[in-house]
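Provided herewith is a single structure, encoded as structure tokens, for subsequent inquiry.
Missing here is one protein chain; the remaining ones are kept as they sit in the complex.
Note that the chains are named A and B in the order they appear, and that numbering of residues resets to 1 at the start of each chain.
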Amino acid sequence: MTSPVLAQQWLQDQLLTEPGSTGAATTDGLFMFITWISIVSFVLLMGAMTWFVIRYRRAGGRAPIRSASHNTPLELTWSIGPLLILVVVFFWGFHGYVEKMSAPAGSEEIVIRGFKWGWDVTYDSGKQPSELAYPGVGAPDQNMVPVIKVPAGRPVRLRLYSSDVIHSFFIPDFRVKRDVMPNRYTSFWFETLEDNPEPEVIPILDETGAPVIDPDTQQPMTKLQYPRHVVYCAEYCGDSHSQMMAFIEPVPEEVFQEEKYMVTVFPTKWEFGEYIWQRQCSTCHSVDGSGGTGPTWKDIWGKTHKFSNAPDTVVDENYIRESIIYPQVKLREGYGSDMNSFVLTEEEFEGIIAYIKYLSGEEPE
Amino acid sequence: MSTIESLPTGHAHDHHDASYLTPKGGFWTTIIDWATTVDHKKIGVMYLVAILVMFFLGGVAALAVRMELFAPTAFEAGGVIKNQVLTGDGLAGGYQNYNRVMTLHGLIMVFLVIVPSVPASLGNFLLPLMIGAKDVAFPRLNLASWYIYLFGSMFAILAVLLGGVDTGWTFYTPYSTTTDAEYWRVVWMVLGAFILGFSSIFTGLNFVVTVHKLRAPGMGWFDMPLFVWGIYGAAVIQVLATPVVGITLLLMIFERLFRVGVFDPALGGDPVLFQHFFWFYSHPVVYVMILPGMAIMSELIAVFSRKKIFGYRAVAFSSLAIAGISFIVWGHHLFTSQGPVGAAVFSALTFLVAIPSAVKVFNWIATLYKGSIDLKTPMLYALSFLFLFSIGGLTGIYLGALSVDLQLHDTYFIVAHFHYVMMGGTIIAFVGGIHMWWPKMFGRMYNEFWARIGWAFVFVGFNVTFFPQFIMGSQGMPRRYADYVDEFTIYHVISTVGSWLLLVGFLIHLFVFLHSLVAGKKAPPNPWGALTLEWTHTGPTPIEHNFHHEPVVTHGPYDYDDVPPPQTRPGEFPMPDPLPEGAERH
Partner (left out) sequence: MSTISTDSGHGGPAQDERPYHEQYHAAHHFRNRDHEFDAVKMGVWLFLATEILLFSGMFCAYAVFRMLHPEAFINGSHYLDVEYGLINTLVLLLSSYTVAAGVRCAQVGDLRGLKRNILITLVCGVAFLAIKGIFEYGPKAMQGKLPGVFFSYPNAHDPNEPLWWGVYWVATGIHASHVIVGIGLFIWLYLRANKKHFGPRHYTAVEGVGLYWHIVDIVWIFLFPMLYLIH
């Protein structure tokens, strides 16, 4: 390869992550174009400045030299010249923007709800992602974020809304983000570059981090994992804004179809409750007695708590239900009013009540 | 200098030849004199002190933010400031304290430091002097604006003492109208910002009228120093944009107190309307911040290269163009939340506003050509401005390009961009300006050697702090994060180390200023050989009412080729050879 191409590649590797979508590749072209324009203009400007400062410094009381104090053709040139370059940048940028916003027909649609603080993902089948992963931020047992599997090489449209404040769904590798609004849908789409992603073999770990052993074969259990792209929340939304992450994992079509229609069966109600907790409650409420934005769920069942705006109340089914639907009615002493109302199904209420009982040693394991 | 005492004067009073700094009497008399003064110079000095104190507070918050990001250790271990800097009134753990300190930094730096910085301090002090007026048009309004500034700051500080707010300085709804519902902190903070708006409006209104009505005889619009043009452009924006944020903040207060619902989607309101309202003010206000910085630049460059500003009219008109276009680009803060038509229009307009800013940079660099360049501390700051503002301006192109902005919006790239423009632009020019006019304000010289050392720390520290943020931003690090994944550690560590260098630099400057006040050499009346009217006094500092007689202006502010500087020894500042008989002047 020629050296300019190498220089370009080197610079791009320093500044940008590996592009993950078709839109990202287009955007990177414009990004690098602007980078080169900036470098050239900056070097020219600073070169001229440095040269003048050295050449015309006031050494030994040297006087200024008379010169023109304006030059209309020159000034017009340096006003209109940059404008022409900026016109190119504008159209290039607008083209890329429209490309990222309008999804082609037949895209796979995934609905994503942002809430304080997490992403609730629903596939077209009505099912949710089966896998959670630790993103490297926050406490490993509390901040497990959804892994959104998407069909590789096929257009995917994300439809986004929020159930409380404004969030923003940001996928750095795809060079795109979109604000997530309450009471309104926004959307964008992408098509991943990996037509045929190469999976890695990953050992399955249990909660303590030890490998899970298959009882039949006595071998460590493994699974296939495809390269993932990280998702951030980019619009400031409060306490755990910096933990509000997710992963996008482009997978072959058959893996995606399996994921999309996978039904998870929970042997007990409390395990279903734990599943809900991990997806919606764990950023604020711990289950091991430690503090957080909200009070812990450990050993609270049947206890009487103090509230800053209500009389003392015993934790029972009614209290739990009320705290989920109307979280502002009873605020635990020492805690703020950060929680928004959550809309749950009856099964989910049952699950959470069972899980809280379980955490207090009430429900048989 | 050729100011002729020509205008007929009324009944002559006793002549106050005394410096404006001369105490009026004993300690308490002097204190009361300063507290009730309507003298624009004293108000300017009081503003300067207050703004530097606020800059110190905002800087401490910034250092705390950088410390947290230096080692945002795991959640359970408790980060550096998570539970220690501010007590979280019983709220266990979380990133709350980081969010509050981060918000505090933004609010202080924007509303209490950068917006008033140059206009209220140097602008107040210099604007009437530069146009040959005895005061601003409405001196009592000027004093009122200073007290309103203090009053508004008190509300902001009250909100901090009650535990701080965690809304981010942009107060985006519905987060800001629902967070901390049981406390009044957000209301106090917003009320503070609302009150500060009046201070800003009154200052701006005063300056616009002053420039229109109080210019000395012989000073046409194009005979004004470019400092006055820059301040004038900023003042126009202050007057026309601040009321809109006034009604926005007022609606937000009603929203919090009465749940009116205008910005709350749960009540039928529209949160994006808030963003439009907010940026309709807050984008123009970006130019309220930078135009006065540019205003200082024109003076520094001209004085320390002894040249007429290249393309004076282009620089003057670009101030007006920036002020005008600034009102129609607010939507570029909403590229990720609005529709494609709005995005396209605002993107195009945004590129338009780049041109007048670029023109200014080109003209300043062209001014250096064939000058007599003296690298005193103010000039070092002016050259740093060119360096840093160029980076800030060029990185603006990325953000104006729609598809790239979808990537960079709300990442550290934008944090780096606006620090390069706001701090690398306005604050750097401000510090340079303080050095240049320090002898005029306080009658004493500062220590040139140590000031240059301070400059070196600030310049290097600034780049070390903020340049890595461009890289981590383009790699995807979102802003306002209290914690991050391991890939970004190296950039955050470098950035934090840079913030310590900045601290050292500013502490050296503080020491230099304090040393100058206590033991500085007495300043000559015109140490830099400048030609503008504030340097015409026979003493180091201006007299109480600025001029004995209304000056009459007979030459331009930058005619260094032909006019020997006032109040300097002959030959102290080298002049070019006189023009040969009959030769045409450029």
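The rule is simple: a contact is a pair of C-beta atoms (placed from the backbone, for glycine too) under 8 Å apart; a residue touches a chain by one contact, two chains touch by 3 or more.
The model shown is predicted, which means the values in this text are computed figures rather than measured ones.
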| item | value |
| --- | --- |
| Chain not shown, its touching partners among those shown | B |
| Options B:I148, B:A523 or B:I543, residue touching the unrepresented chain | B:I543 |
| From B:D33, B:D223 or B:D270, residue that would touch the chain that is not displayed | B:D270 |
| Residue among B:W34, B:F138 or B:F467 touching the omitted chain | B:F138 |
| Residue touching the undisplayed chain, where the options are B:G246, B:P378 or B:G498 | B:G246 |
| Contact set of chain B toward the excluded chain (per top definition) | 8-10, 12-16, 128, 133-139, 141, 201, 205-206, 208-209, 212-214, 239-244, 246-248, 250-251, 254-255, 258-262, 267-270, 273, 277, 543-545, 548-550 |
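The rule is short, and it goes like this: only the chains that are shown with their structure count from here on.
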| item | value |
| --- | --- |
| Chain centre separation in whole Å, for chain B relative to chain A (CA means) | 35 |
| Interface residues, chain A side, partner chain B - complex | 14-17, 23, 26-27, 30-31, 34, 37-38, 41-42, 45-46, 48-49, 52-53, 56-58, 61-71, 74-75, 78-79, 82-83, 86-87, 89-90, 92-101, 135-139, 142-143, 164-166, 168, 170, 172-173, 175-179, 181-184, 186, 230, 232-243, 290-293, 308-309, 328, 331, 333-338, 340 |
| Chain B residues within the chain A interface of the complex | 74-76, 90-96, 99, 166, 168, 172, 174-175, 178-182, 265-266, 271-272, 305-314, 335-337, 340, 343-344, 347-348, 351-352, 354-355, 358-359, 361-363, 365-366, 368-375, 383, 386-387, 390-391, 394-395, 397-398, 400-407, 409-411, 471, 474-476, 478-486, 560-561, 574-577, 579, 586 |
